[in-house]
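Dropping a structure here in structure tokens format, bear with me for questions.
With one protein chain removed, the remaining protein chains of the complex are shown where they sit.
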Amino acid sequence: MESSNFIVDFLNWLMSFEPKAIVLAASAIGAGFAMIAGIGPGIGQGYAAGKGAEAVSRNPKALRETTMVMLLGAAVAETSGILALVVALIMLFGNPLVNLDGNAFIIMASAMGAGLAMIAGIGPGIGQGYAAGKGTEATGKRPKMQSQIVRTMLVGQAVAQTTGIYALVIALVLLFANPLLNL
Amino acid sequence: METLITGKALILACSAIGAGLAMIAGIGPGIGQGFAAGKGAEAVGRQPESQGDIVRTMLLGAAVAETTGIYGLVIALILLFANPLVNML
Amino acid sequence: METLITGKALILACSAIGAGLAMIAGIGPGIGQGFAAGKGAEAVGRQPESQGDIVRTMLLGAAVAETTGIYGLVIALILLFANPLVNML
Amino acid sequence: METLITGKALILACSAIGAGLAMIAGIGPGIGQGFAAGKGAEAVGRQPESQGDIVRTMLLGAAVAETTGIYGLVIALILLFANPLVNML
Amino acid sequence: METLITGKALILACSAIGAGLAMIAGIGPGIGQGFAAGKGAEAVGRQPESQGDIVRTMLLGAAVAETTGIYGLVIALILLFANPLVNML
Amino acid sequence: METLITGKALILACSAIGAGLAMIAGIGPGIGQGFAAGKGAEAVGRQPESQGDIVRTMLLGAAVAETTGIYGLVIALILLFANPLVNML
Amino acid sequence: METLITGKALILACSAIGAGLAMIAGIGPGIGQGFAAGKGAEAVGRQPESQGDIVRTMLLGAAVAETTGIYGLVIALILLFANPLVNML
Amino acid sequence: METLITGKALILACSAIGAGLAMIAGIGPGIGQGFAAGKGAEAVGRQPESQGDIVRTMLLGAAVAETTGIYGLVIALILLFANPLVNML
Amino acid sequence: METLITGKALILACSAIGAGLAMIAGIGPGIGQGFAAGKGAEAVGRQPESQGDIVRTMLLGAAVAETTGIYGLVIALILLFANPLVNML
Partner (left out) sequence: METLITGKALILACSAIGAGLAMIAGIGPGIGQGFAAGKGAEAVGRQPESQGDIVRTMLLGAAVAETTGIYGLVIALILLFANPLVNML
């Protein structure tokens, strides 16, 4: 077998490994991709922390109310970081791809695609954290309105979560119900 | 697992990656709608009597902001479930 | 052993990746329109009597902000359903 | 044995990726014009009597902000429909 | 057996990707000019009597902000239409 | 033809890249906690007598913001020191 | 059998990608100068009598913000027109 | 035909890329701490008498914001100087 | 039969990509200095009598913000004109 076309060379080189090895190698990269989602909660919750500190300086008496809202909002903002972590842990410790029947090349790419999809979680993380911060600020200004503020914050945060869920669904489809192998 | 690389396999493999890339669009609506959520919560705290109008405007705007995330989802679903590329081979 | 990958297959495979990349443009309208939603909700809370004008301006601006997301979608759909590249081979 | 991937096919395949990359520019106008939409809605709420001037300024500024998104679209269309690279081979 | 991908083809293929990458610069002017549009609309709403000065300053600043988007476009056009790299082979 | 690279080596090589990618998550806590630091400093300047509560709130919020950076670190450490993937071969 | 991709061709191909990557720096000045344009327009609206000073400061600051975009352009032009790497072979 | 690249070499090569990727985390602390610097300077200008408290809070918050940048550095240094992956071969 | 891509060529090719990547650092100073330009213009509009102090502070801060863009430029120039890697072969 000889070929002097570098694309074919490369693909043949990839295929010279045991199929399981290229799937596992791709899973390492996919897990890394997924973790990038963590940018979102980090920014968002940090914003909430800053607004929390500010709210305390403006209305020290509402410390308990503002801290509650900050933590509740930040907890919601954590979601996409947790989802990404779960997907990464699945790929590392319970990888469903290694036992699949089908073309190893497609399975390998599916591991990377699943990781890439999770990056969407940056958005909800930032957005929900912003909402947490504004909710905290508003609560500091009008502690009596806390329940209405929190309700609006949670409704908005729920809306902001959707694209993160879409990404999770695509990642889970690629990992557990890969339709490409049947095509 | 088999390791034969056919043209079809290459297309399907790259479709998996393309689907993952398309989902990254979801960053946008997540940030934007979260901003709307925050401004909505702030506005409700300030004018509780306008809560209905505020939340309606926030949700209307958020619905508009969702579209490009849906576009990404649709392209990903097409790549995964109704891949038109393999039929072009 | 025989390599079964044709040039056509490579183009179609890369088209799947290109389609996914094009959708990333959707980050922009998502953030921007969400910002508009938030400012709209804030403005409606402050001036409920101007709700009509505020929402109309918000939606007009959001429509303008949608265009580049649509451009990305159109390029992705062309790559997937009316791929002109395979005909250039 | 015959390898069917030609140089022309490689150029066309990479053109699909290049077209997708070029569309990413659309993030910018999406964010920027959405910001303009939000500030426009806010301004209209505050000074409804200046609505005409506000919306005109917003649209003028948004038109300026659209250009780089159009540049990206034009480069993508050139790569897909009038690819000059394959003629250089 | 014959290898059909030449060095020239590889350069042209990578030029397509380079052109796409260069367009990504367009994110910047899009965001920046959109910000200027929003602040311009806000300012016109507040001081309608200064509309001329405000819009002139906004457009002057936006012209300055356009340059790096143009640089990206120029590099992409050079790669596509006057590729100097293939002549260095 | 003989490849000296085993499947195990390929997995370990890609684990190095995966570990590097996972660390990128650290961008988020860095930005967010820095924002908190800035607002905290501002707040302490405004209400020096509430310094204790302000700093405690800032640190509590910052601790929450740290988690995803830790997640990324943990995944990277697992890939480097307790790689479960090589055992699945 | 002869493989036609030489080391020189590979360097030139990667130079095309490097040039494209270098242009991405242009995102920065685009955003920054657009911000300056918006703040300048706002300031001119508020203090029309200081228009000269405001615009001069805005342009001075924008000139400073342009430099890294120029650096990227210079590196891209060197890669495309005066590539030093091929002479090192 | 003999390939001279061993598995160990591939792991070390990918470790160089992984180390570079890990450093990207440094974007976060840079932005965040710079924000803190700006707010700190602003606060000191407003309440010079609280300078000590303000700067201490700023530095405490900035120290917290540094951690993920350090995590990235540590992973990079491990990959470069105490690479555990090559010992797993 | 002879493959003409040497290790030296591969290093130089990857140096072109590395140089392009290093320039991306320029996004930061571009955004930051543009922010400084905007705030400087705003401040000059408000306190024209302090124009000297404002502009000096703006330029001092902008000079500090330039450094990492210069670092990126220096690394790119080293890769292009004084590549130490090829001497390590």
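Order of writing sets the chain letters: A, B, C, D, E, F, G, H and I. Residues in each chain are counted from 1.
Quick note on the criterion: a contact is a pair of C-beta atoms (placed from the backbone, for glycine too) under 8 Å apart; a residue touches a chain by one contact, two chains touch by 3 or more.
Just so it is clear, the structure is predicted and the values come from calculations on it, not from any experiment.
J.: Over the whole complex, note the residues of chain I touching the chain we left out.
T.: These residues of chain I touch the chain that is not shown: 1-3, 5-8, 10-11, 13-15, 17-22, 24-40, 42-44, 46-47, 50, 53-55, 57-58, 60-62, 64-69, 71-72, 75-76, 78-79, 84-86, 88-89.
J.: Please output the residues of chain H touching the missing chain, sorted low to high.
T.: On the side of chain H, residues 1-6, 8-10, 12-21, 23-42, 44-46, 48, 51, 54-55, 58-59, 62, 66, 69, 72-73, 76-77, 80-81, 83, 86 touch the unshown chain.
Quick note on the criterion: only the chains that are shown with their structure count from here on.
J.: So the centre of each chain is just the mean of its C-alpha atoms; given that, what is the distance between chain B and chain G in Å?
T.: Distance between chain centres, rounded to whole Å: 31 Å.
J.: State, to the nearest whole Å, the distance from the C-alpha centre of chain E to the C-alpha centre of chain G.
T.: 10
J.: Touching two or more other chains, which residues of chain D qualify?
T.: In chain D, the residues touching two or more other chains are 1, 3-6, 8, 10, 13-15, 17-21, 24-40, 42, 44, 46, 54-55, 58, 62, 66, 68-69, 72, 76, 83, 86.
J.: By the touch rule stated above, which residues of chain A touch at least two different other chains?
T.: 1-8, 11-12, 20, 33, 39-40, 42, 44, 46, 122-123, 125, 127, 129, 163
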